[in-house]
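Take this structure, written in C-alpha cells, and hold onto it; I'll ask about it next.
The complex is shown incomplete by one protein chain, all other protein chains being positioned as in the whole.
By written order: A, B and C. Residues from 1 in each chain.
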Amino acid sequence: MAGNTFGKIFTVSTFGESHGIALGGVVDGCPPGLELTEEDLQVDLDRRKPGTSRYTTARREDDEVQILSGVFEGKTTGTSIGLLIKNKDQRSQDYSNIANRFRPGHADYTYQQKYGLRDYRGGGRSSARETAIRVAAGGIAKKYLEQVHGIKIHGFLSQLGPVAIDTVDYSIINENPFFCPDASKLEALDEYMRDLKKSGDSIGAKVSVVATNMPVGLGEPVFDRLDADIAGAMMGINAVKGVEVGDGFDVVTQKGSEHRDTLTPDGFASNHSGGVLGGISTGQDLVVHMALKPTSSISVPGETIDTEGNAIDIVTKGRHDPCVGIRAVPIAEAMLALVLMDHCLRHRAQNAAVHCTTPIIPGSAK
Amino acid sequence: MAGNTFGKIFTVSTFGESHGIALGGVVDGCPPGLELTEEDLQVDLDRRKPGTSRYTTARREDDEVQILSGVFEGKTTGTSIGLLIKNKDQRSQDYSNIANRFRPGHADYTYQQKYGLRDYRGGGRSSARETAIRVAAGGIAKKYLEQVHGIKIHGFLSQLGPVAIDTVDYSIINENPFFCPDASKLEALDEYMRDLKKSGDSIGAKVSVVATNMPVGLGEPVFDRLDADIAGAMMGINAVKGVEVGDGFDVVTQKGSEHRDTLTPDGFASNHSGGVLGGISTGQDLVVHMALKPTSSISVPGETIDTEGNAIDIVTKGRHDPCVGIRAVPIAEAMLALVLMDHCLRHRAQNAAVHCTTPIIPGSAK
Amino acid sequence: MAGNTFGKIFTVSTFGESHGIALGGVVDGCPPGLELTEEDLQVDLDRRKPGTSRYTTARREDDEVQILSGVFEGKTTGTSIGLLIKNKDQRSQDYSNIANRFRPGHADYTYQQKYGLRDYRGGGRSSARETAIRVAAGGIAKKYLEQVHGIKIHGFLSQLGPVAIDTVDYSIINENPFFCPDASKLEALDEYMRDLKKSGDSIGAKVSVVATNMPVGLGEPVFDRLDADIAGAMMGINAVKGVEVGDGFDVVTQKGSEHRDTLTPDGFASNHSGGVLGGISTGQDLVVHMALKPTSSISVPGETIDTEGNAIDIVTKGRHDPCVGIRAVPIAEAMLALVLMDHCLRHRAQNAAVHCTTPIIPGSAK
Partner (left out) sequence: MAGNTFGKIFTVSTFGESHGIALGGVVDGCPPGLELTEEDLQVDLDRRKPGTSRYTTARREDDEVQILSGVFEGKTTGTSIGLLIKNKDQRSQDYSNIANRFRPGHADYTYQQKYGLRDYRGGGRSSARETAIRVAAGGIAKKYLEQVHGIKIHGFLSQLGPVAIDTVDYSIINENPFFCPDASKLEALDEYMRDLKKSGDSIGAKVSVVATNMPVGLGEPVFDRLDADIAGAMMGINAVKGVEVGDGFDVVTQKGSEHRDTLTPDGFASNHSGGVLGGISTGQDLVVHMALKPTSSISVPGETIDTEGNAIDIVTKGRHDPCVGIRAVPIAEAMLALVLMDHCLRHRAQNAAVHCTTPIIPGSAK
C-alpha cells in the first residue's frame, strides 16, 4: 500500500524511477510566508549530484529542480509545493541482461517477489536516484528551520572503511569531495579510494549528522519520539544498516554513573544522550550516526540467479560509486531536516496556546 | 500533537501513567476470526513483569490484562480491541522531593519544558511501565503472525556490559532470568550482576530480535521500508540508543565483495543483509540488534538542578533495575511483532488481487 | 482495517460493544494545561443518556465516564487521555433468536458479510451505544474550544416528521426533552410522539448544529476542508443519511446573485454559505444540518431473512427510541467539536510562526 509519503503534518510524497521521465514530489504543510527559490534547493542537489568528484559515479544527472506550485511572488503560500526533476541522462540501452537476473545486494529480487513485476532499468524506484527529491524537499525544511528557529544541520563522513575521523571542523566539510570534517584524513581517504577503484571493489562508511541550536521540547512521547522518527528516517536511506543517537552502541558497556548527563545551572555537563531524553529534544546538539553498506554494484565477479532460478555469473558494469556513503551526506541532512520540521510544526500545534515555555537552562552544553 | 498511536493499518493507541489508575489501549485493524484469550497476552506480560528475578526491580505490578471488547465467543470480531491493565501498586508516597527536581538521564526535564507541567509520580507517561500495553498488543500480533503466516519471533540478550554471548540457543531463552541464549554465559552474568548491585550502579546491554520463517515481500519502497519501520519501533523503546539490521555497524569496514549475499538456486548463501533488501523482506531470517543505555536511576550520588534551576545533589532511592536491557527483551519482541503484522496487512492490501507471487527460491539460507 | 480513530492531530480512538464489558477510548493531542474533570464530560453524557424522558428508550445505561490518564492535579498533561464507561445494564438474555436473523434497516447483514461473524448482542459495535465515548471525547473538545477560542456549539432538533421549527432560541434547548429551540412546537411534538408510540412505529428527524464565535481561517484547502470534514463526521453518526452546510439543498434552485454573501466593511451581509468559503471558515456562524432516518427497531411486524437465507417474520421487541434523531443532538455537537478542535490545532501548526493574521472585518453577520 501507499508508502511513498514521509512525515505527519509536514509531508513529502515522492514519485519517479531512475530511468523514467522524471522524479517529483509534493511537499505539503509548509507555512506561508517563507521566502523560497529554486536556487535554495539546488545547493544541496548539487552537493548530492554524481559526477562532482572522481570518487562518485561519473553518471551525469544534472538534477535541476523546478518548483511548480505553492510559491507566489517569491514566498510560500501555505499550499502544496510541487517539485519536478527531469531525467536527462536516459541512455537508450540494452537492459535485456539485467531484466532477467537478480543483482546480489540489490532490491531486484525483493521487488520482483513483492510486485510480480518490476522496472528493471537501473533499479527503478529502488535506485538511489530517488533520493534527489528527498534532498530537494529537505532543502525547504532546512531553510525553514534556519530562518524561523535558527537550527543548523551539519552532515559529514565520519568513517570510510578503516579511515576514521578524529576531529570535526564544520567549515571544511564542503571544501573536499568526501564531506570529511577532519583535514588530517583527506590524504588517507584519497589514497584508500584510489586503491579501491583499482580493485573494482567498494567499501562501507559511517556518516554523522548534527543539528545545532536546537530548541528543547521537540518530539512526542511514547511512539513518535524524536529519536524514533530520526532512526526510521535514517534507516530508510538506501544502504543504511545501523543508526545511533548520542553514544549509540557504546552504551552497551557504559555504567549509569558514567552515561547520565549531569544537569547544572549552566546547562548539561555532557552529551552522552545525543540531545534526546525520553524521546524529546533537550536543547543540546542533536547527534546522529549511521552505517552505510558498501555498494553492491562492483566489477568484482560474483554469482547469482536469474528470474527462472538458474545459477549464473554476474559482473556489474557501468558507472557506480565505490562508496555510496559519501553521497549519502546531503541525503542524511535532508532527512533530518524533514523530521525536525515536522516536529517543530507538531510541537506548535499542541503547545502554543495554553502555556508558553521558557527554557530553565539558559545555555546548553554541546 | 497526537503521538500515542503506532502503526498504519494495524494500530495500537495507548494511554496511562506509571502511577495513575490504569494503563490501556485500543488495538485496531485485527482481522476477524482469530482465536484470542487474555491468557495469550498474559504470557509475555509475565515475562516482562518486574519482580520475577532478583536482577529486575522488586516492584510488584501484577500486570493483569483485560480484553474489554473486540473478542466474541473466543474470536476476534474485526472491530477494535480494548485493553486494560489496572495499576495495583500505587503506594501512597511523598513525591515532594521528586516533584521539583530533574533526575539526570530521565525525561523529567524535557517533559517539563515541552508541556510546562508533568505528572512527576514515577516518571508519569515516560515510565517504562507504559510498555506493558505494548507487550499486550504485541501479543495479539504474535499470535496472528504465527497462526496465519508461521512467523516466530525470538528476542534475547546478546550482551550485558562486558559479557557477550557466543552462541544462540532459542530453547533456553525463557529458562533463565536474563533471556540469555548462551548457557555458557549464565554464570558470568550472574556474577556481574551481583557485583553491580553491590556497587549501586547500572549497566547497558545489547538485545537482539530475530524473526524466523519470514515471507518474502514485506515492506514498502522508499519511506515505509520494513527496516526503517523496525528502526523507528526499536529506537522508540525506552533507553534504546542504537539499532542495527543484519551486520549493522560492521558494514562500515566491509567491502562490497564481502557484504553482498549471493543468491543461489537453493536460497541466499549468507545473511549479511539481515533479511532486508531495498526495504523489503528477503524471506531470510530478519535480524535486529539494539543498544540499551544503563538505568539512570542509581544509588550512586549525582548532581542535578531543581525546577528553579538551582544546583542540588541527588540519590535515587527505590526499586530499580540495574539493567533495563533485560526486561526490554519481550518489549522488543512485541514491537517487532507490531511492525510485521502491520506490514503483512499492508502487503495484502496492495498485492493480493492482480497477481499472486510464488517465491522463486524454495528455501532460504538463515 | 483500522477505522476506529477520528481526527488527524487531535484524535479519538474508541472501542467497545453495546453489551460488552465496557466502552472506552484514547483521546490524543490535547494541549497541556487545560482544566478538566470527569464532571465536564458527564454533562453531555447525561444529555445523551437514554431513559431521561418518556420519548427515548427506557434502557438504563448510566454512562459514568472515568478519566484514567492524561490529567494530573486537575489539568491535562499533554499526554493521551484514557476514557472508560463500564456497561452496567448487561441483562442476561436469550439472544438465540437475534443471533441467526438479520434485522431490516440494521447493520446485522453487512457486519456478518464483512467479517464472517459478529457480536449479535444488541448490535455489538454498530449500536448507537458506541457514541457515548464520542460524546465524552467531544466534551474535552468543547471545553477547549470555549476556553481557548470562545467558540460555543449549539445543537438542536429542527424537524421531527412533519413538525418543523420556525424560530431558534438557544436558551430553551436543554429545558425540554426534544432539544427543541422553538417553544411554540413543544405541544405538537408531544402529541406527535404520543401517537407514534401507540402505533409502534418510528419517525425521522432533522438535527442542526451551529457554532458561534467562530474564528476565520479554519480548514485546509482542497481535501481536508472544514465543510468536508464536518460532512464526514456527521454522516458517520448512526442513522444520518444527509448533511447540509448553510443553505444546503436549497442552493439547487438559487441564482448566483441570490446566493453569494456580500462582504461589507461591517462583515458579511448574509450567511447563505453557512460560514465556509473554499473549505475555510469565514468567521460567521457555522451552520450544519443533518437528516436522521427513523429507528429500524419497531414493533410493526416485518419480513426478513435468517442467516441461512430463509424468509422469516420479524417483530422487534424491547426498549427502543421511536426517534433516534432526538438523542443524536449531543452526538452531533460532540462530532462538530472534535472536527473544530482538530482544525484549530492544525491551523496553529502551520500558521502561527511566519505571520499573524488579524481579521480584516471586525464583526461578522450571523
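As a convention for this text, a contact is a pair of C-beta atoms (placed from the backbone, for glycine too) under 8 Å apart; a residue touches a chain by one contact, two chains touch by 3 or more.
For clarity, every value in this text was computed on a predicted model and none was experimentally measured.
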- Item | Listed residues A:119, A:247 or A:321, member touching the removed chain | A:119
- Checked against the full complex, the residue among C:67, C:85, C:107 or C:140 that touches the missing chain is C:107
- Note on the structure: Among C:140, C:153, C:193 or C:233, contact with the omitted chain is made only by C:233
- Touch residues of subunit C, complete complex, unshown partner: 1-6, 8-9, 14, 102, 104-107, 109-117, 125-126, 130, 159, 161-162, 201-206, 216-217, 219-225, 227-236, 238, 241-265, 272-274, 277-283, 291-298, 300, 302-305, 307-311, 346-347, 349-351, 354-357, 359-361
- subunit B residues that touch the omitted chain in the full complex: 8-9, 29-34, 78-80, 148, 221-222, 345-346, 348-355
- Message: Counting contacts across the full complex, list the positions on subunit A that touch the omitted chain.
- Response: 1-5, 7-11, 13-17, 20-26, 28-29, 32-33, 66, 68-70, 72, 75, 77-82, 84, 114-119, 124-125, 345, 349
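In this text, only the chains that are shown with their structure count from here on.
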- Item | Separation of mean Cα positions, subunit B and subunit A [Å, integer] | 26
- Message: Taking the mean of the CA coordinates per chain, how far is subunit B from subunit C in Å?
- Response: 38
- Message: Need the CA-centroid distance for the pair subunit A / subunit C, whole Å please.
- Response: 45
- Task: Return the residues of subunit A touching two or more other chains; collapse runs of consecutive numbers into ranges.
- Result: 8-9, 221-222, 346, 349-351, 354-355
